[in-house]
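Note that one protein chain is taken out, while the other chains of the complex remain in position.
Labels run A, B and C following the written order; every chain starts at residue 1.
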Amino acid sequence: METVTITMKNAPALYLEADTISTDAFAGKNAAQIAELPVFEGNNPSTLGKYFEISGNAGATSADTKIVVKGDVKKVKYLGFKMTAGEMVIEGSTDQYVGAWMNGGKILVKGDVAAFAATAMKGGELTIEGNAGNYLGAAYRGDWRGMSGGKILVKGNAGSDTGMYMLGGEIVINGDSEVHVMTHAEGGKVVIKGNAKSKLGGQMVEGTIIVFGSIDVMMPGYKPNGEVELEVDGTKARFAHFIGDMGERHKKKKGVVVYGNLYKKI
Amino acid sequence: MTKTITDVICPFCGTLCDDVEVVVSDDGKKLLEVANACVIGTEKFLHSQSADRVTKPRLRQADGSWKDISYDEAADYTAKMLAGAKKPLMYGWSSTNCEAQSVGNEIAEIAKACCDNTAAVCHGTTLIAVQDIGLPTCTLGEVKNRADRVIFWGCNPAHAHPRHMSRYSIFPRGFFTGKGQMSRKLVVVDPRCTDTSKMADVHLQIEQGRDYELLNALRVALKGEWLPDSVAGIPAEKIREVADILKSGRFGIIFFGMGVTQSLSKNHNIDEAIALTKDLNEYTKYSIMPMRGHYNVTGSGEVFAWQFGFPYSVDLTRGFARYNPGDSSSIDLLTRGEVDAMFTIGSDPGAHFPISAVKGIAKVDSVCIDPHLTPTSGVSKLHVPVAFNGVECGGNCYRMDNVPIDCRKVVEPPEGMLTDEQFLVMVRDRLRKLKGAA
Amino acid sequence: MSEYIIKNGHVFDPVQGIKGDKLDIAIKDGKIVDKVGSGAKVIDAKDKTVMAGAVEIHAHVAGPKVNLGRIYRPEDKLFSCTPTKGMERMGSGASIPTTFKTGYEYAKMGFGVAMEAAMPPLFSRHVHEEIRDTPIIDEGAFPVFGNNWFVLEYLKNQEIENTAAYIAWMLNVTKGYAVKVVNPGGTEAWGWGLNCLTVNDPVPYFDITPAEIVKGLMEANEYLGLPHSMHIHPNNLGNPGCYETTLDTMRLAEGIKANNKFGREQVLHLTHSQFHSYKGTNWGDFESGAKEITDYVNKNKNITIDTGNVTLDETTTMTADGPFEHHLTGLNHLKWANCDVELETAAGVVPYIYSPNISVCAIQWAIGLEIPLMMKDPMRCYITTDHPNAGPFTRYPRVYKWLMSEKARKQQIDSFKHKDKVLSQTGIGALDREISLYELAQMTRAGPAKSLGLASMVGGLKPGMDADVAIYNINPDKPVANPDDIEKAFSRCAAFIKSGVQVVSNGEIVSNGHKRTLWVNVKAKENPQVARDIAEKFVKYYSMTQNNYEALGHHFVPNPYAIEVDATN
Partner (left out) sequence: MAKTISVNLISGRTIQQGVAIESGKEKPSYRTACGIIEMDKADLKALGAWKNTNVKVTSDYGSVVVKAVEATQGPHPGVAFIPMGPWANSIVNPNTYSTGMPTFKGTPVTVEVAIDEPVLLGIELVQKQCGVMVG
């Protein structure tokens, strides 16, 4: 695997849209060619090389390419956009759309990310060591096809609207979550190891939410359904089980109605 | 001699009353009397005539004072500002006509700007919900002719849309509603005992910020499922009672306003309200309608949509249209420090944005096109006063139910004053030259 | 205006019976002429196909429900928006393109005219604003009448004259083109959440049946002598077994003769017939009724139809058939929009994915092709996708490919997951007909133009007609090696001249043209009764005053072209 290191040298005055910072766009290019990749500051077209110091050449394919992003990229959007393979390490915090529409490969962010990370993710792994913003692993506006595969781990807290319209895959939040988790979901799983706020699992058709901490207000559409013992991430514990959203439509599978599941650790 | 102009359209709120009568002087220059409009509409027509009105563009000087300049100079300044900016925000559009909006869109396209309307702080979250789940709705005449169940959720038409209830929703006698108010049951959901709720058959004084839960509970109640003892401060029995009232109507309408669009859960509140409406259509007929605020905010969304494909928060900076509120929306752009120039027309973000966003306007180059003195003009570098749309010039507008109504001109603007559209054309033509556009 | 001469092309013109002969086409002052001077600009069409500009008889391209589709489907535009390019404005939208993109896409395929198929009269200004912003192509819009309270009340008492007077008034104030009927009576029933599924279901309260509405509107249409006939989307669209309702609807035209000065012969145009040609009792035993429908139409000359071809895409359905869209959202659970319009109509919108892996969708695809392949007279059957309902209009070239190449059809059938079901439930496998270029010109030019009453103006290349001329990169002398070449050629014409102005060159827009709004201006006898009824309904039941109803002025119809009809005798 070849490694390309890009280091922010001239920070943008506004925000930088750098959807070309991905293993797929870098693959098969040397440092000089990578420097010529287009980026945009507002309506002003520019090149990656004007903002970043680039060292190293990419591998022949995205799978053979690793990108290390250094320096202050808090105002850079779209890192790892539509990535399909390979690896990316972002050493600090970054802005919106990290790993949006990603399909494979691994992204590690050592700081925080802003909203819309892993929008409509199909596969791969995204790890955020800090906090995640709103709409983590959610669908694009208007689309009923949200995150359908892959894995997201947030070591800190997550914002609102995690996993909206989720269809598959898994999101684990080690910290706390803001309001609205898995709204309209029809599959997939979100684990919240800290505390959750209200509006959990609203309009969920199918899917699983597991909460280790507290839930400040339960949705009325979740009906108590006894207790179960679950093993989650190697932790065995007893959970109160709720099914819902009872206000929403549900599919029947083999004659049995399938509900969304909400588990809260006792 | 005076002249009476009938069928005048009131350019204040989304109710877009079109039965106003205005008496003008014989020379068509003075507006003397207004009939049929509400107090706000009357004030709007009469204020256009105030003596202390600003009639010339003004540029702020280094010492903070204003200097009068010509429209030509103002158009030059505006075009240069837009041409030089990397990410200009062109905001407002809701108090001007569709023709001006259309020219504005050409400007935005040439300038590669972000453009947004007042839905940003009004029913933008409604639009997000509609994109997620749809919108079963109807025109206001359907409500007048058929509705026997009327729900006002998080809105207060007695204050915000004063003639809505008499023209469309509660009092009128329509084709199938010959007994007027007697034909209808009125349910109001509001954390306050508003002047609207005082007229209601049922007022649910909901715990503020728990609309999503209460709407969900109503859906659960419709399906006859288990409910907790109380939701959002409302006992379960009351929720089941209201669900039965809703279900037993032949034609129901849910009107909703900023109580849900601006409270916690925002788009989700509306999403759930639309889902409730959809559910009710399994039993009977129901529609739902946003109580749009500005008289032509709906029109701005329509024009944006047919020209760019999105109803608001459109980002054209990359040369093609993109949309994602949270990224391309005005408040986020301003508070995140994403823009370097601000162009405001037909609205007052200075008064109606949170102060942190207004500070974002004050920091950058800015032009405010508005007949009034406003907090926005107060923080802008250039203020361009224009004719009052709907009073001093006509043009197409869209009512809250998306029905287009052509506004009428009732009096002449003060000598030498331009309309929005005329000024925008000047800016567009200059910008084209600066950008070398086709 | 400039002069053009298009040299050496293979001309296909059903109006003059020209079937691929090498001819020159001369253009002057916006019209086809016999000859031009030596200074005329020469366009070389050697080894190319030359046809008149195509005519779209039924598409949803402008107005409130189209825009609602745009507003509520940002995902229809994701990653596909196009930038400003020369004189082309930005564009966006796959199944519901923006107005600019709509005009450019039609022009690039060589279309000169498009009809917006359903204008809610209360929203006519909106329709016209969008038409104004759709460049190049001439457009008209059909106001809907089949659920209008005036019409229901007049026809309950068989008052044809009053109905006609009302139609004349409505065409005038809305700047409308023709009488459109959608789910007659059923959409009014939808005001109460109900529907009319047969032609004999009574309309709630109004005490009239769909059959009476349809027959009355046909008679009123011929009473006035309008350019187009009544244009109908019958009851019971899209349901297994609906072909019987369709036959019942068409039978209502028996004995009614066309009366007009425009050369139109039909009194009923059945639109998107694919959606109305279903046999079976449920989605399990669902099968094609294309044979029954085309047998009937083949025998009855006073009917024309269009196809409504399913293109196997993700698209957005939208129709004034409100109850149908409610039914559809119950099937696919995708977002549902609806708007009921006071006294007049309704509309619904639901996204839909015609997946080649779903047997019903593949059967719908086959039925859409069976119909034109079974129709004997191409002058009475027109290609549409009921844009965007069965697919976006931008897929026309693909539909042409399937119609013109049995090989292309076979390839598609072989790729279906439920191929056997498609072959057992439809007759598509036995059809070896391949539509010729001449027949295609009939189905897409001369035929629809004649049905619309525009035969003397567009759809042909006869001197005196409008100079709408499309040139395609197809050499009729050479056999088509790859069916995809047909699709490619019709997707982007080599050149398109619209009303004498070259608007497309090598598939690129070179001029925004001088687009016109086509409407029908009927001079009718004064009818004080109808005038009083109109005034009364505005006072009592409309939410708008009568004086604010008319679409007036330059900002709505900047370049009108009125077709005059004198119905005073």
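By our rule, a contact is a pair of C-beta atoms (placed from the backbone, for glycine too) under 8 Å apart; a residue touches a chain by one contact, two chains touch by 3 or more.
As the structure is a prediction and not an experimental result, all values here were calculated from the model.
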Q) Which visible chains touch the chain that is not shown? A) A, B
Q: Give the residue, chosen from B:112, B:144 or B:266, that touches the chain omitted from the document.
A: B:266
Q.
For the chain left out of this view, which of B:27, B:195, B:282 or B:429 touches it?
A. B:195
Q | Touch criterion as defined above, residue of B:6, B:166, B:181 or B:208 at the omitted chain | A | B:208
Q. Which residue from B:245, B:373 or B:434 sits in contact with the chain not drawn here?
A. B:373
Q) In the full complex, which residues of chain A touch the absent chain? A) 115-116, 133-135, 159-161, 178-179
Q. Hey, which chain B residues sit against the chain that's not shown?
A. 12-13, 38-40, 43-44, 47, 50, 60-61, 63-66, 120-121, 124-125, 128, 156, 158-160, 162, 191-195, 197, 205, 208-209, 258-259, 261-264, 266-267, 293, 313, 325-327, 329-332, 335, 348, 350-359, 361-362, 372-375, 378-379
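Note that only the chains that are shown with their structure count from here on.
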Q | Pair sharing more residue contacts (C-beta pairs) when B-C is set against A-B | A | B-C
Q. In terms of CA centroid distance, which chain is the most far removed from chain C?
A. A
Q. When the centre of a chain is set as the mean of its C-alpha atoms, what distance in Å lies between chain A and chain C?
A. 44
Q: Please report how many Å separate the Cα centroid of chain A from that of chain B, as a whole number.
A: 34
**Q.** Shared interface positions of chain B, touching two or more other chains
**A.** 131-132, 316, 318-319, 323-324
Q: Provide the list of chain C residues touching at least two other chains, using ranges where the numbers run on.
A: 72-74, 76, 335
Q. Tell me, which parts of chain A touch chain B in their complex?
A. 13-15, 17, 40-44, 77, 96-97, 115-116, 134-135, 140-142, 144, 165, 179-180, 183-184, 198-199, 202-203, 217-221, 223, 245-248
**Q.** Contacting residues of chain C [partner chain A, same complex]
**A.** 72-76, 78, 333-335
Q | chain B residues within the chain C interface of the complex | A | 6-7, 9, 18-19, 98-99, 102, 109-110, 127, 130-142, 144-146, 167-168, 174-176, 250-251, 278, 281, 284-285, 287, 301-303, 305-311, 316, 318-324, 395-396, 398, 401-406, 437-438
